[in-house]
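With one protein chain withheld, the remaining protein chains of the complex are depicted in position.
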């Protein structure tokens, strides 16, 4: 099955359901940038794709950063004077500030309040908070929950550990005809948050599944990594490989109901930027294309000036533009199978453009070749309308001077890329074209 | 008489009438891509311009093509059982599918119908059909004529011949000061069709007449050739000459009442593209400028990637955009003298821009030269309005750094090209400018 077949064969409803199912399996796990939650996530993904897992020791220097201590958590709660849990990690892993140091203390509500985080504007939602690089602890809860807490003494327990351990990276390489690579990266370090991060994780997983069966031209490297530190660690340990990366995408927030947002690579005119722009423009979805900016997800690292990789980023609604962002409302209901499926189809279609884009040389470039004697041309006679497929042949011949790829031809002619690929195939078969 | 004089002297009404008259003389001839009709057309043109006629034998290989057998026709008709001609080549040469093989057969209407072509949507018009490269025969008629035919037996006669012979090319070279050439090409292979092809033929003829008297700077090569195979044959036999071609135009459909359509060369920014754009923008006519596409007329061949010549194409209403296209309604009434005259004036004006565009060096480039002491500058004193002719002097001086031609100056300054030519002449006379 070629990538072309993968695009057309996949039943969107089926794929969407399967992606959502995997997401539901991953949802309860308490992930962080290190620790068992992250490992469990990778072992779940490994049931779907061929995954290499790398463990990097705490304290390892990676460029300007140091791999942090490993964080693990067993339990956490706040109990009232009756010993009843009024905030309970077992209800939602968002209740604990991620990377909280261990605590076992009694304190009055007034003192406890300084460690409690709520969203007064969204009184039913629990916020998501982290404290990766500053030693601290805290608990998150809904504002309504906070308001219901009577004054009094509370027992706070965070049964976590911060120890020398490892940072864990998941990597799946699908070897194609070429050693040139397409990088697909997603962060998998957020706990029970669906759009911001699990939607990207399941999309990457299902893309990897499709490509593993598609005998692609490029090799595809999928990264399932913790945000920021994971990307920096991977780059630091793979500097010798980055030259192979000819295109890339950072995927997250791809499961909500919004239109697509493609953020260009720092280069702005990389092959992936053009393939995404073409695919979005010819899709039925609403979309927006925005220029690179040095904030967002791990495109920040891949596009840092010392690398400047041709890596863009695909979202539906970008981070912080939807109210559910980084709250308990970014849950399994917020992300729908049909939106995951739409993101899957769109991304595969863009990868197909990358895969099938080629530059050719017209071997009969002086005047037009006589297509009619090769059966490539309808008997136009005096008729006035020419079929688009015949225009595709003429456009490919005319622009195949070694300077224009099929995507260039598509942009200049306004003809569908697929039609031009077919035209190029027919002309190759007829001996009228050669790879440039 | 310079080209400037040719532009201004010509009486449009007179030129338009003379062009229409020549078109009327050419109209009845049954032309095809080879044969006596094409030769008679050239000998008619030879009464107006100095024409070289080249005969290329059937079977000659020209790039990917082979010169076809020569087609000639004496008569053709369909007669009913009473021997009455119900379709008669003598009424219109469009009645025969061009390049039909000879036929002399009796058949019922049911069988004959398979060889009859009509336009149900335009029931009074005869379509124009060809079968150059597939051996076939057929007859064209109005739909009303077809509907009036009773069932019964008919006698079909096509007294044509397809024999080893020649392809004929007409060429007129007007030598200018330079061996750099401007190519003006038109196809002359359509039978009684006025806008699509005779309008281009008579426009090219009258441009050649004007330029023969104009001592032009460029040499001008006019081609009167059959479409596609003629251009390919000419290119194949003149590969050593194409480097001389610095600009070119393919002319056809220049006699209808529509605004102008200029189709850029494949390069998109050739001198002819800029000269036409400027001339159209400063004309009073409605117009449209479109990018090159590899369909249309012989610009397809001149702009094939192996040549990529700076050749654009001028039409009024382009092929297939007017209902009369390739029908008997594209006749002497459809093309009007005033539209031919307008096309003549516009094309000459654009050629004038090509001829007069030059790049200069300001010989007094440090500060402004003192124009006043040379009588080139009005005494501006404290007055507030500066004449446009003085602005023209200043603009030409300021941009004459060897990098900007007068057309660049016109585009940047918004001043008329003619005024800048005059300014450059005055500055040359004053010794302030030299050719770059």
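Annotations for the structure displayed:
The letters A and B name the chains in turn, as written, and every chain counts its residues from 1.
Simple rule for what comes next: a contact is a pair of C-beta atoms (placed from the backbone, for glycine too) under 8 Å apart; a residue touches a chain by one contact, two chains touch by 3 or more.
All of these numbers come straight from a predicted model, not from anything done at the bench.
Touch with the chain that is not drawn comes from one residue among A:266, A:316 or A:352, which is A:266. Shown as candidates are B:175, B:368 or B:408; the residue that touches the absent chain is B:368. Among A:120, A:150 or A:305, the one in contact with the hidden chain is A:305. Note that of A:44, A:131, A:285 or A:331, the residue touching the chain absent from this view is A:131. Counting the whole complex, the residues of chain A in touch with the unshown chain are 62-65, 97, 127-131, 133-134, 228, 231-232, 235-236, 239, 266, 291, 293-295, 300-301, 303-308, 319-320, 325-326.
If you put the missing chain back, the residues of chain B touching it would be 362, 364-370, 372-373, 379, 381-382, 384-386, 391, 394-395, 397-401, 412-413.
Please note the rule applied: only the chains that are shown with their structure count from here on.
Centres computed as Cα averages put chain A at a distance of 55 Å from chain B.
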